[in-house]
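Of the protein chains in this complex, all but one are displayed in their positions.
Letters A and B mark the chains as written, and numbering starts fresh at 1 in each.
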Amino acid sequence: MRRSFLGFVAVSVLLIAACGDDDDTTGGGGGQAEEAPEAAPSDFGPGSNIQAHGECGEGTGEAATGDPIKIGGIATNVPGIDFTWITEMTGAYFECVNDNGGIHGQPIEYIAEEEQIDPQQIASLATKLVEEDQVLGIVGNTSIIDCSVNADYYGQQGYYLIIAGVDQACFTTPNFSAVNMGPYYSSLGGAQAALRAGAEGTMVVVSPNQPGFDVINSGVTEFAEENDMEGVSILEDVPINDPAGLAQRLVAEAGNGGGVVLDFTGPTVLPLLQAIEQQGLIDQVIWASSTPPNDPSVAEELSSAWNGKFLINAEFNVLDSGQPDQEHMNEIREQYASDVPSSSFAQMGYLAGRVATDALLGIEGDITQESVNEAFRGITNFVSDIWCAPWYYESGTGENVSNNIDLTVAPEDGNMVQVEDCFEIADLPNNPLDEIRAAEDENSLNTG
Amino acid sequence: MKASDRPEVLSPTTSGSTAPPSLQQRSDPGAGALRDLHLSRGLLVRLVLGAGTLLLVVFGLPGLLDSFWLKIVTSVVIYSIVTLGLGLLIGRAGMVSLCQFLFMAIGAWVALRIDYATSLPFPVLVLIAGLITAAIGALVGLPALRLSGLYLALITLMAAGAITVLLRIAQFPNGGGGFFGNSSAGGATSRLPRPAIAAGDTAYFRYCVVVAALMFLLAVWHLRGKPGRAWAALRQSQVTAVAAGVNTILYRLWAFALASFMAGVAGALLAAASGGVNINQFPVQNSILLLAVVLMGGVYSIWGAVVAALLLRLLPALLDDWGVSTELLTILFGIGVLQVLLTAPGGLVDQVPKDLANLGRAVAGLARSVTGRAKPPEASP
Partner (left out) sequence: MLDLKPFIVLGFGLGGVFAMSGVGLVVLYRATGVLNLAYGAIGATGALITWSILDAGWAPEWVAYLACIVFGGLVTLLYGVVFGPPFAARDPLVKATATLGLLLILLGTMQWVWGRDAHGITLPTSRWNYEIAGARISGTQIIGVAFAVVVTSGTAVLLRVTKIGTAMRALANDREITATLGVPVRRVEAAAWLGSGLVCGGAGLLLSNLVGLDIVGLTFLVIPALAAALIGQLRSLWVTLAAGFLIGIVQSGLTAFSDIAEYRTLTPFVLAIIALLWFALRSEQSLLGRGS
């Protein structure tokens, strides 16, 4: 971790941009902060977490050769849902760390497992990692069912995981902390963008028909009601086998000038977007989305008819921001994980690896399962230009939603470009962001 | 008309022949023994071996396995109940069902719903889950019983699709109210609480083995009794069976209900296994994979069910351990289906002993030829 003047300048530039134009129009309804966080550059540290080119961890340039530190990870991999890019990217970062002196001389051995959405299988994989492989920590888990199946087990065994969360169970227990924000908050961010863009009357939200996704929709419908709009929640089977019909339905439910928030993965939403265009419905409503379509491969497939008209909530900064950490991620990706496309998945894997390494390097004394998980738990004020605000592990409220400030991107001639600056996701009566932000302020968790 | 003359599903018949090999003694174990009023020696040996294996599995196996493999083996035991039901259905009654996997989901659903609504003991839950699933199975099979076997298979395939959709709408109960018992606040994965005597993994493994053993006994009891004989008659020739006074509709329905009962029981056990149940683990293709492994395991012997469960649950875990892609298994099972239907209707359970016997003979022949060749050098001065 080298302090560099360049890093300080980079962070300051980002913050000045973040504190800049608020283009929100107050849409009535109480208590939602829609402005960017009021943070002056001095509130953040001198960019101590920003890494220089080619370095990882200690940056010695020498291979680590001591006893390996075992770290585990699990990702869903079934046709249509492949989260292994995240664990591959985390593994790539650890490889780079190992090439640069490891953790005070000890290399990290990353054991990444794949699961096929079978509860018995993932329960046994967790057992394998903890009891057979005896991993000291678990980093990079991205799974549809890991949080709901194994939360109790990880808690009993004393593990605090650094993950990319998918379902709500990943954000409601103290043993998980996610580098992303998950579909509930991300859809809510999309709804906020749609409101600011002028959606009125009805706000429709549509998610895959999976367990718990009606809760995920409820964020948007509640937000709609708080802003004197009608909220409509729709669950649809994926893959969408009648995209034109769904497109017509969404527009009919939203009414002219309403808002529609889509909550699908990139490959799933693409046929729907193409059907919306084919049916001539792009300009009928305000289209918004949670973060997964923030993907270069989606942007490439969209025609210019969609320019600026698909407001995607982005959990991380744009991939071509040119900022130091983002560039560092691109380097690591090209060198160690070139088959992982440049995407928000790669960003998640990179960040998980970064914060874990940082925590490991900070352990004084023996590196054991207890000390590793204590270290993970104690992460605060981790600054990176990929995040809107510094990251921390534990809020202390029992629920961890550390990435709760996002920005908005939209497609523009084959690329995703930023259209709104960082803003806080709305706190609502039914979500804990109020308590979490109070705890953040009280304990200076993300003030740098 | 030709199709109805040959209800025997798997045995290849040469054209014109209507005498399938089902009349062979080996495919109907114990039918001959039943006529003897005392236990024959062969039967006694088999019982002792069976009991011995059971004791070894129940008490010895957990000690040899770590907790990861124990969970996998528990899964094998649970799935062997489903494969047993499907194997009986195909091999004995000559009917194909493509929705047994979804019936497991129904069994799990019923067990979970009743558990949340009442406080009945675990064995009762399992039994009720099995019975309700059997009733649903009978309903599904009913429209097709007057039609050919192909129609029944197609109806079950469509039922599989329909149940998948309904399952997504209803989802698994997780403590909510109403008929569906599903609330958004509950988790995405539903777990059935285990009985107090089987709370730990090792204890639950033993519990599942006991239930599986009971299911196998139920199967044997059927085979030795009236249903077994009726199914054998049905397999020979439907026309003859009707002429002999066998109530073909009742016994076909009974076979379907039995297979569904077993699937329901297995589903209830699955809901209490580690991890619980999640609607994503019941896609339609799993029903087809189930059919494939049951055919490969062997439908003429009830031990084929165990082989089938090993193929379905143990093999993927092993391959995963060795780093081999599990999609290759799907291809392998596809090839297995074709091979079984073409050449080896008895499946692996039938084929492997034969292959081993052939191998033994080949080795013995080789040994003899080797020792034969060794003699001349000795004899020479």
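Here are some notes:
Assume a contact is a pair of C-beta atoms (placed from the backbone, for glycine too) under 8 Å apart; a residue touches a chain by one contact, two chains touch by 3 or more.
Given the structure is predicted, the values throughout are model-derived calculations rather than measurements.
Touched by the hidden chain within the whole complex are the displayed chains A, B. Of the listed residues B:Leu89, B:Ala159 or B:Leu234, the one in contact with the hidden chain in the full complex is B:Ala159.
Of the candidate positions B:Thr53, B:Asn247 or B:Thr330, contact with the unshown chain belongs to B:Thr330. Note that of B:Val96, B:Leu192, B:Cys208 or B:Leu223, the residue touching the chain absent from this view is B:Val96. In the complete complex, the hidden chain is touched by one of A:Gln134, A:Asn256 or A:Gln278, namely A:Gln278.
The chain not shown here is touched by just one of B:Leu64, B:Ala196 or B:Leu342, and that residue is B:Leu342.
Those residues of subunit B that touch the chain absent from the view are 1-4, 6-10, 12-15, 96, 143-144, 146-151, 153-155, 157-162, 165-166, 169, 283-285, 288-289, 291-292, 295, 325, 327-338, 341-342.
Although one chain is not drawn, its touching partners on subunit A can still be listed: residues 79-80, 82, 209, 234-237, 239-246, 248-249, 252-253, 266-268, 270-271, 274, 278-280, 301.
By definition in this document, only the chains that are shown with their structure count from here on.
In terms of their C-alpha centroids, the spacing between subunit A and subunit B amounts to 43 Å.
Residues 66-68, 71-72, 74-75, 165, 168-169, 171-172, 182, 184-185, 187-189, 270, 273-281, 317, 320, 326 of subunit B touch subunit A in their complex. On the subunit A side of its complex with subunit B, the touching residues are 114, 116-125, 127-128, 131-132, 144-145, 148-149, 167, 169, 209-212, 214-215, 218, 237.
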